[in-house]
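Removed: one protein chain of the complex. Kept in place: all other protein chains.
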Amino acid sequence: MSSVVTRVVARMLLAPILVVAIAILVKGFADVGDGFSAGVVAALGILLQYVTLGREEVERTLPVRLLPHAAFVALLGALAVALVPLSRGDPILTHSPPAGAEVTTVGKLELMTAVAFDAAVFVLVLGAVVGIVHAVARAYEEMEAT
Amino acid sequence: MTLAFALAAGVLAGSGAYLALKRDLLRVVAGIVLIANAANLTLMASGGTRGESPILPVEGEISDPLVQAMTLTALVIGFAVIALLLSLVYRVYTGYDTLDLDELSKEEARHAREIDQQARDDDDVAEAEGR
Partner (left out) sequence: MRTWAPPATVLAMAGAGFVALLWLWLTGGGEVDVPWAPTLDLRLHLRLDGLAAMYALMATGVAVPVFVFAWRYLPHHLAQQGRSVREQPRFYALLGMFMVSMVGLALAQDLILLFLFWDLTAVASYLLIAYDRQDGGARRAALMALLVTAITAVALLIGTLLLYDRYATFSLPELFRVAESSTTVTVAGALIALAALAKSAQVPFHFWLGRAMVAPTPVSAYLHSAAMVAAGVLLIGRVYPLLELSPVLLDALVVAGFASMLVGGVLALSRDDLKQVLAYSTFSQYGYVVFLYGLGGESGVGAAAFYVVTHAVAKCALFLTAGAVTRATGAQRLSELGGLARAMPVVAAGSLACAATVASLPLTVGFFADELLFKAALERGWVFAAMALLIAVLTLAYMARFWTGLFLGAPRTEAGPVPGAMVAPVGVLGAICLVAGLVPAPFAAIAQDAATPSLLAAVPVEARYYLDLRAENLLALATFALGALVHAGHRAVPAAAEAVARLGERLGPERAYTAGLAALNGLSDRVHDLEVRDFRGRVTAIFLPSGVLFALAFVLTPTVGAYAVGSFSLGDLPLVLMLGFAACVAVAATRPRGHLTMVLTLGTVGFALAVVYALLGAPNVALVAVLVETIVALLFIGVLSLIPREVLRSQMRATRERRGTRFRDPAVGLVAGATVFVLVWGGLSRTGGEGDAARRLTELAPEAHADNVVTAILADLRALDTLGEITVVAVALLGVTKLLRRGRLW
């Protein structure tokens, strides 16, 4: 297992990494970045925890086991965003507010369905990568055990 | 520039094809990674225009945003495919205890013969019961 310093540093780095990830997501519409990169960055932060702290401790202290499930919820969410316009007679994936209309903003974040779609991508990618990391870690433990 | 892009893509794809012919399954996956890279590069190079990054406001020529979006999608899908491939490789290893394609082929052929034999035995049994 890794030294105390790396463990503490890894723990401390998690919050900033997540903040960076959220920033990439939120600023995605104005600057470089999108849901996918944000998701991978956040997942890398969690992967760092796995590497330094070990699977069991990470999964005991952080709710990461929920993330793969969240991924599928996010996929459903993206589908919902895609399909809801159909009920109004619009083509699939018509976003609202429509082109040209005013958008409420909170800082750099614009409140619109396109952003919700991107957020779904974020959660899905985060969940997928964490799920894959979890699967590899478990397979490794099983291999060690035998 | 066109020539440079084409040369680079050709070298990447050629190296990938070479690796994909190796006996080692992990090298086959590596070859596929290289071929995917070649494809992504081609996609990026096929943009109509080159210039500034497509983030508003821009002045002058901008780089074609459509191919960028397509390359992004291709990159992500490539990632998913490679993850799946790697876990398949691991699965093959746990099933056969080898990553050598020659040995796997032998194993597969043996397995096919076994299934055939099994089917033939079943037929014989069914025949015997039918009489």
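Just so it is clear, A and B label the chains in written order, and each chain counts residues from 1 on its own.
The rule is short, and it goes like this: a contact is a pair of C-beta atoms (placed from the backbone, for glycine too) under 8 Å apart; a residue touches a chain by one contact, two chains touch by 3 or more.
Everything numeric here is computed off the predicted structure, so don't read it as measured data.
Annotation for chain A: contacts to the undisplayed chain at residues 28-37, 40-41, 43-44, 47, 68, 71-72, 74-75, 78-79, 82, 92-93, 95, 97, 99-100, 103, 110, 112, 114-115, 117-118, 120-121, 124-125, 127-129, 131-136, 138-140, 142-143. The chain not shown here touches chain B at positions 1-24, 26-27, 29-30, 33-34, 37-38, 40-42, 44-58, 61-66, 68-73, 75-84, 86-91, 93-94, 97-102, 104-105, 108-109, 112, 116, 118-119, 122, 125-126.
Everything below uses one rule, namely that only the chains that are shown with their structure count from here on.
Of all residues in chain A, only 30-32, 34, 36, 125, 128, 132, 135, 139 touch chain B in the complex they form.
The touching residues of chain B, when paired with chain A in their complex, are 53, 55, 72, 76, 80, 83, 87, 90.
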